[in-house]
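All protein chains of the complex are present and in place, except for one that has been dropped.
This part shows subunit A:
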Amino acid sequence: MKIIKDKVAKLSFVALLITMTAAMFYAPTASAHGEKSQAAFMRMRTIHWFDLNWSKEEVPVNDTMTISGKFLVFAGWPETVDKPEVSFLNVGIPGPVFIRAGSWIGGQLVPRSVSLELGEVYEFKVLLKARRPGDWHVHSMMNVQGGGPIIGPGKWVTITGSMSEFVNPVTTLTGQTINLETYALDNVYFWHAVWFAIAFAWLLFWIKRPMFVPRHIAVSTGKADTLISAGDKKVGMVFAVGTMVIVAASMGATNEKYPVTTPLQAGLLRGMKTYQMPESTVSVKVDDATYRVPGRAMQMTLTITNNGDSPVRLGEFNTAGVRFLDPAVHEDETSYPDDLLAEEGLTVSDNSPLAPGETRTVEVTASDAAWEVYRLADLIYDPDSRFAGLLFFWDENGTRQMVTVDAPLIPSFI
């Protein structure tokens, strides 16, 4: 019995070693940002990103690219998420693989947090400078205080070259041009080395002599006072006074070397310029909406009224960054990420042009594997299972109108 136990133990140990060794040879890169894990209602009912454009798909180190587009701060913002009164335009990338060379909302630089208004559309742009080679999933992103990160659509971008060539030149208000990538690094190392040397000297002074056992015996037998000599006290004084002198002198020298310094800058930017979309002449009423679980499709019954003066057709339904298109009306020409684009995902029971003044009730189906892949179907398990999205209509001249929809979603399991 013991022999069998020993063999099992040995084999288990060998198996563990083999597993660990094998794991070393297979270490896939973790490149996701958890966008699929974010609650579906958060992605569908908070920030609607649209007209997104990634200017490049391949960028050499030190070169720049932009993510630009618009976002609608949804008027039906869920009650379970704090309003975007303090928000920050961010990008979802795996660390500083790019540096954020600039970010703008409505043409204003936004290095700080901003206050956004519900129901408004904003135009944005983020300028990125390539830093670390690799294939990176680059997302638009809005952080909302009390709401968390609201991640937008992402696209794969390749950075080529070598990170060692990356430079980040900045000219200060004192007229000095520096490379922020390595600026003041020697100074950091120098001062930390100086203080470590002093601290080690103090420690060495004490630990070079017998420590725990004899000193404990001395303390226990009432001879503690004999353990600290007059010489020790003098050395201690030298360390204490020396420390204060070095601190004072280094501070004075630093003030002389850097006479112009300012405090960190912080604050909230309000009154961001909104983007005025063309006035919509189409009104849409959602009569009902169901999500058919087996078919991975959402069906809506819409009553659409055209109050304009030219016929319109429904061409796109956009929710959580997933775009369902009717190719007979609109085709994407922006190289939108394939996994977020259902080029033939939108079917309308009667999508003939809706004449001015006409009202029509239609069945609209948005179907694609993206419902499952992007876990939007999980909406039915969310605390606020209403869906929302953007409908885009086009007239015969190619003029686009945007209408938001927001309604309860009933799941269908059969």
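Throughout what follows, contacts are C-beta pairs under 8 Å (C-beta built on N, C-alpha and C of every residue); 3 or more make two chains touch, one makes a residue touch a chain; residues count from 1.
Everything below uses one rule, namely that contacts and distances are computed from a predicted model.
Within the choices "Urease accessory protein UreD", "Multicomponent Na+:H+ antiporter subunit C", "Sugar ABC transporter permease" or "Methane monooxygenase/ammonia monooxygenase subunit A", the name that UniProt assigns to the complex's undisplayed chain is "Methane monooxygenase/ammonia monooxygenase subunit A". Within the whole complex, the absent chain has one touching residue among A:Leu16, A:Ala75, A:Ala240 or A:Ala369, and that is A:Ala240.
If you put the hidden chain back, the residue from A:Met44, A:Val59, A:Val73 or A:Ile93 that touches it is A:Ile93. From the options A:Leu16, A:Leu118 or A:Val170, the residue with contact to the chain not on display is A:Val170.
For subunit A, the residues in touch with the chain missing from this view are 33, 86-88, 90-102, 109, 111-113, 131-132, 141, 143, 145, 149, 163, 168, 170-174, 176, 178, 180-185, 187-188, 191-192, 195-196, 198-200, 202-203, 206-207, 210-216, 218-219, 224, 227-228, 232-233, 236-237, 239-240, 243-244, 246-248, 250-251, 253-255, 257-258, 260-266, 268.
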